[in-house]
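Shown here is a partial selection of chains from the complex, left in place.
By written order: A and B. Residues from 1 in each chain.
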Amino acid sequence: MHRLFSEKLVTIITSDVLEELLVASVRKRGASGYTLLRARGAGSEGLQTGVLWVDSNLLMKVILPPERLSGLLDDLDALIAKGHHLTVFVADVGVLGHEKFERPLKS
Amino acid sequence: MNSLTNLLIPAVLFFALGFLARVIRSDLRFPPDLAKILSIYLLVSIGLHGGFELGKAELGTAAASVAWALALGFGLPLIAFALLRLSRGVDRLNASAIAAHYGSVSAGTFLTAVAFLENQGIEYERYPLIMLAVMESPAIVVGLLLATWSRGREAGAASGARAEGGHLGAMIREAFTNGSVVLLLGSMLIGALASPKSIESLHPFTTEIFMGMLCLFLLEMGMEAGHRFSDFRRVGWLLGVFGVLMPLIGGAIGVVIGHYGLGFDAGGTTLVAVLGASASYIAVPPAMRLAIPEANPSFYLTLALGVTFPFNVVFGIPIYHALSQWAIRVG
């Protein structure tokens, strides 16, 4: 049988222009990495068609040990408080090889 | 001379086709990256071509062009901001973000104007191209300053504004390392530095296939404008009027600067008018979204892309050209 280790998966959907800020925060909060996907969509700020940089969305996935979750969510809350529109959701996942996710990304 | 002639330019017709495709709800779709690729191509090509020609420019006129471009870039957003506040259509922060768009420029509109002039065999000065490159950044800076000031007013305290200080420095840095600015200025520099022979070898790429690439770009932008235009209701008619009035004001100011300030002929004056009249929809929106998150992107995108851009492409350019000719006739 496979041992799957419990980690938190944070998914963030927002405008492309926030990429640098999000990456900086993920690095600071000790994630072992991050994954970015290109997205389109619609929400309270209107249609994001993906045609211009400004109306392209990104979807970021970050796997974190549960104890580091809170710090990342603090940063995301701060962005939202400033007026940025972020869709954020957290799920429980089981990962293969949990040591991998304990080693923070070298900057 | 009349609007009909304008409408028979392929680039304008393709814009209309894209717009129409949205209106009839066609399932015509472009891969999203295509617009980004085309706009990179357009900026590099006009940069190279323009830089090459400007290598031969008179320093005096070039300096004057830069000065006037700065004046436009710093002044127009203030006018736009005042108008928006007078109309009471939006709050201060939204007004700041929108204002920045109108102080900056739209390369797509500028190029359509060039196509309009070339189609009619009208000569034009090359200096407006430097102005295009110069005008991207100042309006962003003014927008940020307006927003900082607005936040102070709205918070009723100077403390908030001061806290943003360091942040503001970073934002202004970004106004000058903006991707479009780097691409356009960089290509102009290369066009001016590289050997004439090597620039000539780029001619088929930068010039011969240029009009076709512009047509494809405007086709896609037509679809995007159609998309945005349907958000019109959300914006309200007051803002809609602004989206048509402001380019007319900017265009008139541009005519004055082009003709009286810089002594250009009808062609060059038309182009300066278009710089004044057009609103940025590529370089400025990301900067505003990042720096003024409180403002609603669907306001400034709908205005710049869904109202002002189509207005300029279809009606504005011939109007500014007629104005320029009239100014020259009057003297």
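Simple rule for what comes next: contacts are C-beta pairs under 8 Å (C-beta built on N, C-alpha and C of every residue); 3 or more make two chains touch, one makes a residue touch a chain.
Worth saying up front: this structure is predicted, and the values here are computed from it rather than measured.
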Full complex expressed as chain labels with copy numbers, beyond the one copy shown: A x3, B x3
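Following the convention adopted for this analysis, only the chains that are shown with their structure count from here on.
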Between chain A and chain B, centroid-to-centroid distance (C-alpha), Å: 34
Residues of chain A that touch chain B when the two form their complex: 15-18, 40, 45-47, 49-56, 79, 82-85
Chain B residues touching chain A - in the complex, by the definition given at the top: 30, 32, 35-36, 179, 220, 224, 227, 231, 234, 281-282, 285-286, 289-290, 292-298, 301
